[in-house]
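Okay, here's the structure, questions in a sec.
Missing here: one protein chain of the complex. Every other protein chain is in place.
Now for chain A:
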């Protein structure tokens, strides 16, 4: 049993009362529909025959019972359908409310390279869609029960017409076989849609990145045509999918027509009233299979979504072996002259592409590291669990990534226990307190997706405040001055200096800007002549401490 199966099985168990209720109601709906139509047909025909036989027979015809039955069945059907919808959706939402966080935990616990591969827009969109598909599966779990109840009720009524029952069952069986075939046929266009969507996005991304070149060489029409070509491939796949879905509808309608026709022929010997009853009951029996047929149409999508989510969950879970925490470690890079002592202010230097950000991400356990590159005190980086290593650092990432949420949400990520005063102090040190004071809801103002409502510089300063809040021994600032004007930068640096003196934290700085760099007393250079391996492992090669005097000069 895969991890996903286990998760879904657990949810099925939790939602069992709801699922059972949904199945019961579905059965009631289907059976009531068959009985309602059958009874109506019989009542009308029998009444007409009685009416034709003259007033005496008509007076003797028991109309009370069937007409009451019709009303009762109509009410039962309506009520049961309401109950069925409510129960099945309750089960689906209830299950989903647990599947989503479970998936999130599984992703977060996966090996870091794989976990972070999900954080691209495309992979994220996939997961969200797949989770949605799982929801439909829960909502449709009652479909087979409805179909079974319709079949039982249908046989119960059509058997009054002799062989009509057999014909009805034959039509029902054929419909299910055809629907099964169609569901298989639907898998290919379903996959084609996935593929074509991916190809279209790739093409779009490539052309959008080259917008300037396209504009210079008047290639926009050419690019649009290439994109349109991919779009047409997607269009073909979507249309093929719609065509197969159309066949489902045709199969259902033909099955109803043939069943009704066959029952009319087979049951005619039992009189018009029974025949009317059997014909309408047969039609409704087939109709009762409609939810099951619809869920069959989803089968391919459900399987693929489960396969993808299953692969995602199977990566195993992170077992954090709580080791001795490394509270205020020194950091030693391979080939460096000596360790970076706690409280040191270090600039990581190197040209673009030299791997400065890669090195920072390795320290933070956001990239797999290699043995023999970095040591914390005298322990190799790879021997310390990532989550423990992460506690050493307060980090401002290069892209200053923020959570979509409020200012407070983002700050509390740095330190969940921080009180109001600590939050404002951190904002002050990041020179963002005035700005947040000016927001309509202060700390609880919504900053939009990835902080879209803030400017680039404000995003960076919020990320800085978040890093300040972290009770860590080293601050890691990746391009902290990007997007800051000179005046703001000056304030930020002055307050950072005061803060570092107060907290005695160390500083690892990646920055091109001299104002920040002048603040450091040591430099670690990652430049190695002749070396540029984008995507390769980080290689820290030359580290040379410089004196504070030299840096200030």
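Heads up, the rule we're going with is that a residue touches a chain if its C-beta (ideal position, glycine included) is under 8 Å from a C-beta of that chain, and two chains touch if they have at least 3 such contacts; residues count from 1.
Keep in mind that, in the parts below, contacts and distances are computed from a predicted model.
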For the chain omitted from this view, which of "Aspartyl/glutamyl-tRNA(Asn/Gln) amidotransferase subunit B", "Phosphoribosylformylglycinamidine synthase subunit PurL", "Thiol reductant ABC exporter subunit CydD" or "Gluconate 2-dehydrogenase subunit 3 family protein" is its UniProt protein name?
"Thiol reductant ABC exporter subunit CydD"
Which listed residue, A:61, A:163 or A:328, touches the chain dropped from view?
A:61
Checked against the full complex, the residue among A:264, A:382 or A:422 that touches the missing chain is A:264
With the missing chain put back, one of A:20, A:133 or A:272 would touch it. Which one?
A:272
Missing-chain contact, candidates A:133, A:152, A:219 or A:382, resolves to A:219
